[in-house]
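Just one protein chain is left out here, and the rest sit where they should.
So, subunit A:
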Amino acid sequence: MSETKANENEQQDDLLSNLPHHALVNIISKVEDGKDLKSLRLVSKRLKAISDREMVERVKQLTFYYFYPIDFLCKFYTKVTRVSIRISCSHYPDNAFERIISIVKNNLPMINELEIDGKCTEFVLELVANSFPHLKSISYTYYMDGQYCSTVFRK
């Protein structure tokens, strides 16, 4: 039965034009791989519009290095819940961490998880706690005496 239907429909083109918009959004929301999303964006204008929106609005967990365009990324992605900051590199300026925190605080004050890769002082933890009132967890990892140590604070 379905074979007959397939033959009838083979003449039609643009199969998606009859699909409701939320069906396409639902299908694209399943795409996990960035490569697959990129393929969908090159199919047609309609799929590109939905895929682009999906990329921007998907709940994100961002990792920042000092040299990243952090300000741009913070503004671009609208739903960021978790941020990881990598500051353990020795050639970063002394105020690298404060600068990153300041940008993230201005753009993403609602994040609820923060991970810091680098040694944290009490001053840093206090700065973080005051900057992000919605934080549920702060964790930091550092290298000491030949091994990695990790500390997690949860609300």
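Just so we're on the same page, a contact is a pair of C-beta atoms (placed from the backbone, for glycine too) under 8 Å apart; a residue touches a chain by one contact, two chains touch by 3 or more; residues count from 1.
Operating definition for what follows: contacts and distances are computed from a predicted model.
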Undisplayed chain, where the name is taken from the UniProt record, one of "SKP1 component: dimerization-like protein", "S1 motif domain-containing protein", "DNA polymerase delta subunit 4" or "Dolichol phosphate-mannose biosynthesis regulatory protein": "SKP1 component: dimerization-like protein"
Sites on subunit A contacted by the missing partner chain, in the whole complex: 1-3, 5-6, 8-10, 12-16, 18-20, 22-23, 25-45, 47-48, 52, 54-55, 57-60, 62, 73
